[in-house]
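Complex shown without one protein chain; remaining protein chains in place.
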Amino acid sequence: MIKKSIALILIAILFVAIFFTLANDLPFGDNRTTTGVSDKYIYHGVNDTGASNLVTAIVVNYRGFDTLGEVTVLFVAATGVGAVLYNMGRPAGKKRKKTEASLIVRTGSRILFPMMLLFGAYIFVHGHLTPGGGFQGGAVIATAFLFKYVSDTRYHIDHNKFTATESVVGMTFALVGIMGLLLTGYFLFNFLPNGSPGELLSAGIIPIIYVAIGIKVGAELTGILDNMMEVEQ
Amino acid sequence: MVNIDPTLMIGIPLFMGFLIPSVAIVWKNSPRYLAGFTILFNLIASTLLLIRSLNAPVISVLGGWQPPYGIVFVAGPLGSMLALLISSMTMLTWFYLPPHIKEGNETKFYMLFILLMAGATGMVLTGDLFNLFVFTEITSIASFSLLAYSRGKDEKEAVEATIKYMIIGSLSSAFFLIGIALLYGATGTLNMADLASKIPSANHNLVMMALAMIITGLGIEAEMFPLNGWTPDAYTGATHPVSVMFASVVVKAGFFALIRVVFLIFGAATEALQILMIFGLLTLFVGESSALRQTDLKRMLAYSSIGQMGLLLVAFSLNNQTALVGGLYAMLNHAIAKGLLFMAAGSFIFALGTRDISALNGMGKRMPVTSALFTIGAFSIMGLPFFGGFISKIVIIAGSMQAGTEGMLVAILILSASLIELVYFLRVVHRIWMREPEDDSRLKEAPFTQMFPMIVLAAFVFLMGIYPQAFFKVLIPAAQELLRGLGTMIGGA
Amino acid sequence: MDYTAFIRPEYVLMLLFAGALITYFAGKYSSMARYSLSLLFSGLALLMVALLYGKNTLSVWTPSITPNGISMYVGTNPLTWFFAIILASLSFLTIMYSIPIMKGKRMENWFYTLTLLLMGSMLGVVFSSDLLSFFIFWEMMTLSSYLLVTLAGKRSDKAALNYMILSTMGAYSMLTGITMLYVHFGTTEFSLLSAQIPGTPVNFLWLSLGLVAVGFLVKSAALPFYVWAAPAYSEAPDGFTPLFSGALSKLGAYGLFLFMYVIVGMSALIGMGSFRGVSSFGYAIALLGSITAFIATLYAIREDDIKRLLAYSSVSQVGYILMGLGIGTSLSVAGSLYHALNHALFKTVLFMGAGAIIQLTGTRKMSEMGGLATRMPITFLTMLISIFSLAAIPMTSGFGSKWLIYEAAINKGFVFIAPLAFVASVGSFLYSFRLLQAVFLGQLPDGLKDAKDPSLLVTIPMIALTSITVLFAIVPGVPLGAIASAESYMGIQPIQVDSLFYFRIGNSFGAYNALVVMTILLFAMLVAMIMFAFAGSKSKKVDQHDTYLSGEIYEHHSDLGLHYAANFYRPIERMFEPYLRLRLERTYDAFGRGYELLSEGIRRVYSGDVQTYVYYVIGFLGMLIILAGWWW
Amino acid sequence: MIYYMAAAFLIAIGIYALMLKKNMIKMVIGLSLMDSGVNLLLISLGYINGGTAPILLNGVKPQEVVDPLPQALVLTNVVIGVSVTALALSVIIRVYKHYKTLNSDKVRDMKW
Partner (left out) sequence: MILTIAVAILILMMMVFAVYSVETKDLLYAVVGTMAVSLIVSILFYVLQAPDVAMAEAAIGAGISTAVFVIAIKKTERYEHD
């Protein structure tokens, strides 16, 4: 009983501390960016990077290294799940679960699967124009594959092809960064022309990177889902 | 002198990480050689970096955007020395790997291995607070997966240790992120140097709350007393090379991150230092006393490294140059000597099959070379003359004396803690050499490829004991860099 | 051309360390190589030390080990030479003595390497003339002596660990004191240090000197820290004990001499507060020394084990040295130095003899020995003279030094220390006589019929040391000359030594001419021998065993403790019985067990349950937040 | 203002689940709730009254745009959150294989 009360007291302290420091020291919604770095992103973002979506400009260009780190995190997690669940999988070809998906789900998945892939591709191709980008597009692709897994009990992805695409795409991202370093002495420098904002082929290397991230995130999340689903019951 | 850009030390391992799986499909044992090549590259790059950074810190701007706006890599003498320590320890562990990772999926092990090194190097070199968070995440997720990697006999303990470490680790990343959010709210910037210049003028209440959050978050990585519940299980559960990586790479990077944040960003605020001092002493005593009662060899080494981290915390919180140099020297010595101890203990356990200390009777006769190396590591941690530990102890004590009368009390506490340390290490060393083994059949020593890293580490331990001047040439500018604070390093806003 | 110009102390040290290494590797192949090499190296070192007489050298050894480049100094001066010659000669003789004793024992090869290493580090401690190298050699000496004690196998585990813990605790408190001095004065070299001492605040001096003195009191087994001494001396391998208690125990005294008189200097010492003309710091040490002497004698009397008896006796003799050292007048310092020399001589002979006897009879219990005088004449003779010197029978050198110490104590009118010392010296007579009677006199037990003198390698060192004792008894001026020069180096008014003939020993209120008194004594001994020879036939053989078994048949081998030597001083013991129960060992063991229990409790903090760890983290954060809100 | 309340509540409920619930999956749920809370906190820091989404298309002027930097940070943190959760759950699957229970009290072989 005392453990519960200690926990509740501590949680109350934490809640009060976080809420009140935020409430009275950081008034909600007032314009604090004048002192910080973000007004450079806002005022010079478009003509610096050519991307009209400022968030994408920051994610890929200004703080591109964070995204490189981010992709590494996901890559490590996928490898980690693979290493953790190694040789716990069921023998090939054995059905995943007894009950077959209903007819509607199976036909629906056959129709919707390509649509969802296309929609995911649309998201990360237009990363620098419309909201959304590599991560969101990749997640949509992963849900598409998940949908396929749910509907078809014997379907599972071909590991070699997925690992190949994953590493090819990952290497392009790293190569883009290294080429930036070779050409201009700055890692991940935007060496392609910015083009006119709003165009599809604008914003230099941002679309390339975001396409790479989109495919990579899609492949990795599907890999994680596949690893977990394949575990012997 | 070809100058390799520090960011390549993250770029190349990442590139190789992506390359290894696809090459592995074609050529079975390519991962070991590709990983070896990457680590070698990092080793050479960090040595060149250290030489370059001795006169002026090497600043590499990411993406071409000047510091407060873009991310920047700052390789001062301190950062590059630690990068060198990380890459050299990884290289040596790479030699030590083969027999211990047979059961699991080797390709994935090597990918995680080089990414762990990349994450730790990134943590040590980055000059941006959020980037530090991302690299901390990479390092901790890589260490989660490596910890859970072990198959075979003690798979059960490895898995239990992983789940404990993960829950506490993700708690630490959540608090660290809340701290970063508060700092961003208060100052509006994320670059460390910029933060250092803006924090004094920022809203005091916010900064203190952020400090509390960050100390908790990073304290978990740096094994401070109440927060290090996960540490003994993590060291004991991991396979032997992974615990070597833990002792000398993961914890050092976590500890260094805490020190950098407290010293550089908060400008060594007295409150933060007092907290570190008190909890450093607590960690020291809790670590040493619980090591006294252990019957499991690796768990004893785990508690002893908790104690040593407590010693580092105390040394750094004394905040004068001698104590800082002593702390850095102790950090180096601990990484090397503890790595050696874990490797030797690993060979013992690999040969004996059990982790029980009482099974070590008379190992001096059965595995003479490994026992000699174990004894050298133990003597260095104990701080006997002509070993690295001795010099770090003297310099730390001299540093604490300079901190006035309360420094005197700290010195006495440090010495009594190292007295406890002496007791339990002596008990093990005594058992190895002086006791008669039950069956004195000669146990097979590790082949030369695995003995080589241990011999190199032992040589380093001696070198640190006999000719420390070479190390001081690097450590003194590093300590000055920490004391002076990052603010003046790169012109902030 | 002065051949000895090129000999410098650091060559001696290098020679010994290199010798230790060579002996180890040579020893692996042939035992002959091991013995000859170790003898060669220690003999050479002894020769070089002897040739260093009267030299004042100081040489810098530059590879400094601290960030701001403190370099290490090694040098010699009369005080260090006096101790160095004792240490070197004892080590050489002990190595020679230990060859037959340690033959075939466990890890014999390690024994010689470690003894050479110990010799090197002891000489290093004595020759070093700056704080840092002093501490380094001190730690090496502690480590090598610990390893030597553990060579005796399973029995010596506990004793060795206690010894290592206590002496490391002393070494660490010394390190704290040394660092305080270094941080306060900025330098570690002794002469530079003593130049800056006069102006420093008194309580700083008290604290730093006190901390350093703790280290030396532990090494010389003074009152609160004597717990490790008896088990360590007795459990150590027989080959090592003479060096351990003969030479090693003097280093504590040397350290005190060095810090009290060479570094701090007499005037500053007095400035730290004086008590009836003697520095109160010195008085405290003298007090500790005399109480240790008294208590150790009490323990020595009750001992039946020969090595433990000698161990307690060396603890009490070192107490005398501390007493003389503490009082600090020219007479008492001369007495303490002289006693250090004598104690080194006779205690080493006694331990060598004990080693030989133990090897011969296989047992350490004195009640199982007896009547060895006839069988082992040389051992008997040498041990007899050493026992006389130990018991301070007039006209032996032991008497000379104790007499000087008493004169100084009485001269200063210390009403508590002097009587304590007298009672202690009576005690020392008692246990030395017990040793003599139990081991040598009485009838030979049947098991020891074939006892005979140990091999030549054992008897030569014993004879050499005893002849030196006899020589110093007759000609005290020789050692006193060296002591006078040491005293003047320490800034204390040296004791007058008759330059004409070295027989007089004494000062303002009393002296005796050693030669005249010695001749009278010899003449008296001669008369006694003749009377005994004539009346010898009437003396009756007395059986060693009481036979009051009221008619029971008594076989000799039953250990009913009926042997006279079994509880020799039972009446005296009964007198002190109640007080001896509160032995200090119990407090140390209690502390050790208490800490083990405490750490058992601390270990429970890691309960293994993830949730408790989360509680710790959140609790820590909550505490920080409360602190942040209210305190910052 | 109420966003801060929501964020703080989420963090609190996450820690509540972590501290008081024995089931490991419940703990991971608590962690992911806490993560969403932290993300909400970061985004509400960056909000500006009357600001629009940071996409400068069809005539949106830079002055009235919300602060884009926290959004970039949250983007990264969401992905980190999901990868840690995935790894944690796969480790829990292996824990279950060995210990046959999800109760964290029972998973305590390594203690003291």
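First chain written, first letter: the chains are A, B, C and D, and each begins at residue 1.
In the analysis below, contacts are C-beta pairs under 8 Å (C-beta built on N, C-alpha and C of every residue); 3 or more make two chains touch, one makes a residue touch a chain.
This structure is a prediction, so every number in the text was calculated from the model and none was measured.
Enquirer: In the complete complex, the chain left out here touches which of the visible ones?
Expert: Displayed chains contacted by the hidden chain, ordered by label: A, D.
Enquirer: Which is it among A:L117, A:L192 or A:V231 that touches the chain not included here?
Expert: Selected residue, touching the omitted chain: A:V231.
Enquirer: One chain isn't shown here. Among A:G50, A:G133 or A:G170, which residue touches it?
Expert: Only one listed residue reaches the unshown chain, and that is A:G133.
Enquirer: Please give every residue of chain D in contact with the chain that is not shown.
Expert: Contact residues on chain D toward the absent chain are 2-3, 5-6, 9-10, 13, 16-17, 21-23, 25-26, 28-30, 32-33, 36, 39-40, 43-44, 46-47, 51-55, 66, 71, 74-75, 78-79, 81-82, 85-86, 89-90, 92-93, 96, 102-103, 105.
Enquirer: Would you write out the residues of chain A that touch the absent chain, in ascending order?
Expert: 53, 55-56, 123, 131-133, 135-136, 139-140, 142-143, 146, 221, 224-225, 228-229, 231, 233
Everything that follows uses one rule, which is that only the chains that are shown with their structure count from here on.
Enquirer: Select the chain whose centre, defined as the mean of its C-alpha atoms, is least distant from the mean of all protein C-alpha atoms.
Expert: Here the chain at the core of the arrangement is B.
Enquirer: Counting C-beta pairs in contact, does A-C beat B-C or the other way around?
Expert: Between the chain pairs A-C and B-C, B-C carries more contacts.
Enquirer: I'd like the Å distance between the centres of chain B and chain C, where a centre is the mean of that chain's Cα atoms.
Expert: About 45 Å, centre to centre.
Enquirer: Where the CA atoms of chain C average out and where those of chain D average out, how many Å apart are those spots?
Expert: A distance of 69 Å separates the two centres.
Enquirer: Could you say which residues in chain C touch two or more other chains, in rising order?
Expert: Correct list: 603, 606, 608, 610, 614-615, 618-619, 621, 625, 628.
Enquirer: Listing for chain D: what residues touch at least two other chains?
Expert: Each of 11, 15, 18-19, 27, 41, 45, 69, 73, 76, 80, 83-84, 87, 91, 94, 107-110, 112 in chain D touches at least two other chains.
Enquirer: Give the list of chain B residues in touch with chain C in this complex.
Expert: 163-164, 167-168, 171-172, 175, 204, 208-209, 211-213, 215-216, 219-220, 224, 226-227, 229-230, 232-233, 271, 275, 285-286, 289-290, 292-294, 322, 325, 384-386, 390-391, 394-395, 397-398, 401-402, 408, 411-412, 415-416, 418-419, 422-423, 426-427, 430, 434-435, 466-469, 472, 475-476
Enquirer: Which of the residues in chain D end up touching chain B in this complex?
Expert: Contacts found on chain D: 11, 14, 18, 24, 27-28, 31, 34-35, 38, 41-42, 45, 69-70, 73, 76-77, 80, 83-84, 87-88, 91-92, 94-95, 98-99, 107-110, 112.
Enquirer: Would you mind writing out the residues of chain D in touch with chain C in their complex?
Expert: Contacts found on chain D: 15, 18-19, 22, 27, 104-105, 107-112.
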